[in-house]
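A protein chain is absent from this complex, but the other protein chains hold their places.
As written, the chain order gives the labels A, B and C, with residue 1 at the start of each chain.
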Amino acid sequence: MERPRIGIFKYSCCAGCQFQLIYFQEHLLETFGAVDIVYGRMETSAGSEEGPFDVVLIEGAITESKQADQLKAVRGRSKYLVPIGSCAVNGGIPAIKNLTPELEVEQRVYSRIEPIHSVRAHPADEYVRVDAYLRGCPVGETDLIELVTALLLGTRPRMIDYCVCVECKRRGNTCILVAEGAPCMGPVTNAGCGALCPSNHRSCYACWGPMPGANAPALARKFEAMGMPPDEIVRRFTEFGCPTLEFRKGAELYE
Amino acid sequence: MNWILPREAVVVAVKTETPDTKTLTLRLRNSHERLDFKPGQFNMVGLPGIGEAPITFSSPSGNETFQHTVRAVGRVTRALTALKGSDVLHVRGPFGSGWPEDEAVGKNLLIVAGGMGMVPLRPFLLHVFENRIKFGRIVVLYGARTPDDMLFRDEVTVWAEQADTKVLLTVDEVPVGSTWTGPTGVVTELFDHPGVLLDDALALTCGPELMMRFVVRGLLLRQFPASRIYLSLERRMRCGVAQCGHCQIGPKYVCQDGPVFCYTDLRGWPDTLL
Amino acid sequence: MVEPFAPGILSKEALDARLDALLKEYEIVAPVNRRGQAHFSKIIEISEIEWGYSSSVIPPSKVIYQAEQLLMRFVNQDGSYLVVEQHPPSRQRILLGVHPCDIHGILVLERTLVGRWQDSWYAGERKRSLIIGLNCQNPGPDCFCSSFGTGPFYAPWMGQGPPEGCDLFMTELMSGYLIETFTEAGRRLLEGSELTKPTDSDLVEKDERHKKTLDQFTKHLNTDGLDALLNRHLEHPVWERVGEDRCLSCTNCTMVCPTCYCYDIVDRAQLDLKTILRWRRWDSCQDQHFAEVHFGNFRPSRKARLRQFVCHKLSYWMEQYGCYGCVGCGRCIHWCPTGIDLTEIAAEIRREEIRL
Partner (left out) sequence: MTTKTITVDYLARVEGETAIEVRVPGDPSKVVRLRIFEPPRFFEGFLVGRRYDEVGDIVARICGICPVSHMLTAIRALEKAMGVEPSEQTILLRRIAALSQVAASHLVHLYMLAMPDYMGFDGAAEMLPFFPDRMQRLVRMRKVFNDLTAVVAGGRALHPIGTVVGGFTRLPVRGELLAIRERLLQIRADARETVKMVADFETPTLKGDREYVALQSADSYAINQGRLTSNKGLDASEDDYYNCFEEQQVDYAMAKKVTVRRRGGLVVGALARLNLKYNALFPSVRDLARTVGFRLPDENPFHNNLAQSLEVVQAIEECVEMLGRIELRQEEPRVTVRPGEGKAVTEAPRGLLHHWYVINRKGVVEKANIITPTAHNFVNIESDLHRLVLSMADQPLDAIRKACEMLVRAYDPCFSCSVH
């Protein structure tokens, strides 16, 4: 198998997923051996965004129209296109701003807003067809290795598609939602992190975004029954991935 | 030998059946071993790193080689159909029940296949034609989406020429330029052809579950006894031995109690299209 | 089967001393308190054991049947993969303080994993585990083992046959622990301890404690013809209502159930593709993708998945294995974040059938 030609495009985000991807811990040397990074501004000054690519990884939410234009162009140059990290997969943290009128958010930060060209933050699949999702904030190692090895094996990756509770129970944790009434988002959040938060005695705050098809309203009602005020329930479902249908359904019950 | 450990098999030949379906002729790599199975049983066929999928035997047992006919629909099946001669893959099995061979003896047989459904029926039919005198009249109804999706066309033509055998083919649609002159329409429409619904018959069917739903209904409406209808089902499977739990229908394990079931055993359970 | 050995009484101190001695020789897995919840964990000191626990989060059967098991390793040698088998450890260990419901949980789980086809890892882990049972005198609000006869005090399974599923059995009494010995291996564990013969009042006390514990149960399930009842109501509105309004598809119910066995098999390749690991890990019928095949999903709705769980436990199991799949431990109820309760569902169905 030839080394797959990879392009990495960063949009609005913290660049953490790229760090996780390229510099990630013990796998750094193997990753470099396994793939050919044809374009990636944080990695190399060589290469061009013209491709062609086997795989393009999209990092960050789309918050400017010229990002969307480039994204569409890049889609045409790549066999596969995979959003990596919550920002690109479901809007992530940058999409919190969508809850407030854009102008108001901008004015809170800049006194002159003429130079600003921002639009609402959207995940990549709002603009282009995507082939898989590499979830996490930052991207999870298990899925990441699965993606790379699937490419090398010439097959489709099997991404983790269940919720955090599955990993939480496989680790043998006490459920803190039940035992302590902690507002854990595990039941509606896509797994892959290894149930990091519940294992460290804290509620999952949904940094991987929703598990597709999650029953957010049922969890929102549970939070209400626990005595959580409506504005706090809304915040639980809008910290990560608030543009997604699943979390919208949870939040809108209490808006 | 631990049943979960796969055995290596070597691809002896690959035959393209339709654009997305191939028949692999395989031989166990360890030449001392032979695979004995019944028509209708299946193997878990896999590749390291890709995974495993349940695949029925498409050839009869008793030879040094055995065959699997695979349609590329996903991760495992795509990798299997990409294999070439002398490649190595993994098999473990055989698992599951087969077609009711003993019960079929002395009876007329109504075989109803849809698309890939012919795969598990083929070894059974080959067995029947091999032992022709043990069985009564044979009717084979075979439907496919298009003429090009019809499997084992050469063999089907041969079967049609056998004594006391009727073979009727139908397709859902005829693409422009096709030389198809046979009937179009769903396979159940063939029930009303003369000589199809015989007395003292056993009906064996395999195909998409929705098709089998209409086959069963069509037969029941025509007073065919439910206890004489056998179907082969498809479910997700990880183990093949009634442990992974994925294939259950009510109290039935498709991998162990099936994949061939008598209709009366399935009747009434939820989560099927039947 | 070994004949039961004569029961004896061991004082609390003598028991601790015995366990202390055993701890030097064996790995002991016992209930310990972690942030207010009992968990079966490897102990370092006897004082960690929480004797009066009610129910552990993860059942002991799932200490034996591990969440993630490496099945085999494929090692690439000149382009083809060699299968390298993985063997379970063989060192003996003690599972201590297992409640009767959970002993039955092990027996039920075994009907799947060690039947015609034996899961060698489960079998290996089971074989190396000596089980010391403990009668339960502290049922929780969600427990209903009394309805199935699987607890709170141990009796041979479904009232018949020789005692199974444990080597030793203990009941806490005023004078110490009443110890019943069921196997030769169990008897050897006691070697070196002076057991006294139980007095009549000890045995009376045991019965009284049993009765007193039975009185504490607040949850009950009418198991009379339960399998047939559910089979008649596979389309009851309760499935849709509870499934859609409350079920999170989070899988907690099945993950904590002592008898749930469903698993998935996944391959994980290393980046250089030199080694590929094949893992088996707990799966759940509550997962959305559980019944998915390439052309669709046979249980696409929460209604269908919830029905599968409840009906499997309370009905289908009977046809499959000749017993119920539920031992009444109450974990699925307790740990369901929205409190879905299979006894309530069964009761609702029964109520309506009676009314009609």
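The working rule: a contact is a pair of C-beta atoms (placed from the backbone, for glycine too) under 8 Å apart; a residue touches a chain by one contact, two chains touch by 3 or more.
Note that the structure is predicted; figures quoted are calculated from it, not measured.
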Just list which of the chains on display the missing one touches.
A
Any idea which of A:106, A:125 or A:224 touches the chain not displayed?
A:106
Residue by residue, what part of subunit A touches the chain that was omitted?
10-20, 22-23, 25-26, 28-29, 32-33, 37, 41-47, 61, 63-64, 67, 92-94, 96-97, 99-100, 104-112, 114-116, 118, 121, 137-138, 193, 196-197, 199-202, 205, 207, 232, 235, 239
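Methods note: only the chains that are shown with their structure count from here on.
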Count the C-beta contact pairs for B-C and for A-B, then tell me which is higher.
B-C
In terms of mean CA position, the chain most removed from subunit A is B
Chain-centre distance (mean CA atoms) for subunit B and subunit C, in whole Å, is 39
Taking each chain's centre as the mean position of its Cα atoms, how many Å separate subunit A from subunit B?
43
I need the residues of subunit A touching at least two other chains; which ones are they?
149, 153, 158
Could you say which residues in subunit C touch two or more other chains, in rising order?
266, 269, 273
Within the complex, which stretch of subunit C touches subunit A?
34-37, 39, 57-58, 67-68, 244-252, 255-256, 266, 268-273, 281-282, 284, 287-289, 302, 334-338
Quick one: in the complex, what on subunit B touches subunit A?
49-51, 74-75, 78-79, 82
Touch list for subunit A against partner subunit B, complex
149, 153-156, 158
